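For this depiction, one protein chain was excluded, whereas all remaining protein chains were kept in their positions.
Then we have chain A:
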Amino acid sequence: MALLEIAKKSLLAAEKYLALNSLISVQSQPELLSQVQASQERISADSGESKSSIDGQLIAVKDNICTTDFPTTCASKLLEQYVSPFDATVVRKAKEAGAVIMGKTNMDEFGMGSHSMYSHFGPVMQSAEDGRPARSAGGSSGGSAVAVATGMCYAALGTDTGGSVRLPAAYCGIVGFKPSYGMLSRWGVVAYANSLDTLYDAINGHDDNDPTSITPQTRERIQDRLSRSRRRGQRLAIGYPEEFNLVELDDPVRDAWENTLAHLNSQSHRIAPVSLPHTKHALSAYYVLAPAEASSNLAKYDGVRYGYRDPADRSQDGLLFSPTRANFGAEVRRRIIAGAYSLSSEAIDNYFLKAQSARRIIQRDFSNAFAQPNYLITDNLEEGRGKEGVDVLIAPCSLSKAPFLEDVKMQKSALDSYVNDVLTVPASLAGIPAICLPVMHGENDPVGIQVMAQYGDEETMWEVAKIIEEGLGSGVGSKTQPTNPTVN
């Protein structure tokens, strides 16, 4: 189909599903179509060369990724009208690859949430079928997931701090991918928890502006080491982490997980149980570390230089900027307070420092499971598990399929929704790549299953993802070819 046709169809979808509230800003139709037209002309010109596989495709961008063409609100009242003077590196690279940015997607405020409910612009909803109540789109990149699932765009950029891409992908039945930490530039991505944020698309690469971006030399070294010892064209060792088999898993989810393993086994790959003994500490470590970093990162929103400013700058008891900061949503305020507490001098030893060491232990658990070592940390092949280890880990992405928004709102405690991240957070803490795929299971809705691989070993991850998609794919995510990795 011609690019222009695809774009027009996407715009129709955007109109049709407007009520799902997945977009915060949208580019005007004439402007979008003229940009697509330009790509079209470039491709059909004499050389016929497209700039990339995303040349002329519509891409939606999560609203915590800076763009000069749209406001970047982070779904917060504090940045309601904020327009960044620079594009995030990933946006710049997408544009340079010919992608057309169609708009900015709705999310949980500053990425804090698991259902995309905590937005200043109202909650995101997942397509409600047959008049049944709306389901949760997952969070925090719910808007991005819905935009892809409803065909508004070719792909969308999200951010995945603790599962914010994978959980919505699982709930919406699409593909969601979180690359190894440091592969994509975070310059221009509004920080929530710096040491955990990642996002990806076809154009990864080193960025000098991002101090946590992995250097070209290191990338080269890691790829070199991995390729030397990778089991190419052989039987792969597929692990399933026993600790992910939680009592709370819904039956259809467990069934889909089993199905996936059975399918891989039928393709003559070896299946083995793997123990990640410290997984049970992952969620609590994450909910100490992420709010701590958030409380620090969000300290800059005082309304002085940009963003919303309360007419009164100080509270009655003299606290500076406190009235302005009261305009954060409830969930953000909750996490700022929790984070500030865990960093306070009385609590830091007990919470933040302990969570940091838990994180290191969890990273070690993963490294001990894989055949290859984590080459970011070591250059010694002997430190991997070798033949005893596995090439990838397969686990579900969510405890259940998408819950009804009504039920989520009825939850007694905000902490209830933190539990949803229990399956995605371990890979986040380990910094390893993980992809969530919709896996069909009989006549039921697809279930999100994730493939996790050693740090930097996206290649093996894609290989396994492809096998799963070919055998059990839903067809929904099929437009996202594993060889052309895009997010959500």
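Here is the rule we go by: contacts are C-beta pairs under 8 Å (C-beta built on N, C-alpha and C of every residue); 3 or more make two chains touch, one makes a residue touch a chain; residues count from 1.
Just so we're on the same page, contacts and distances are computed from a predicted model.
Candidate names were "Glutamyl-tRNA(Gln) amidotransferase subunit B, mitochondrial", "RING-type E3 ubiquitin transferase", "NEDD8-activating enzyme E1 catalytic subunit" or "Eukaryotic translation initiation factor 3 subunit K", and the UniProt protein name of the unshown chain is "Glutamyl-tRNA(Gln) amidotransferase subunit B, mitochondrial".
Within the set A:P85, A:P311 or A:G442, the residue that contacts the chain not displayed is A:P85.
Only one residue from A:S296, A:N368 or A:S400 touches the chain missing from this view: A:S296. Only one of A:L3, A:C66, A:I432 or A:V451 touches the absent chain when the whole complex is considered: A:C66.
Residues of chain A in touch with the missing chain: 25, 65-66, 70-72, 74, 79-86, 88, 186-191, 193-195, 208-212, 292-293, 295-296, 298-302, 304-307, 319-321, 340, 343-345, 348, 352.
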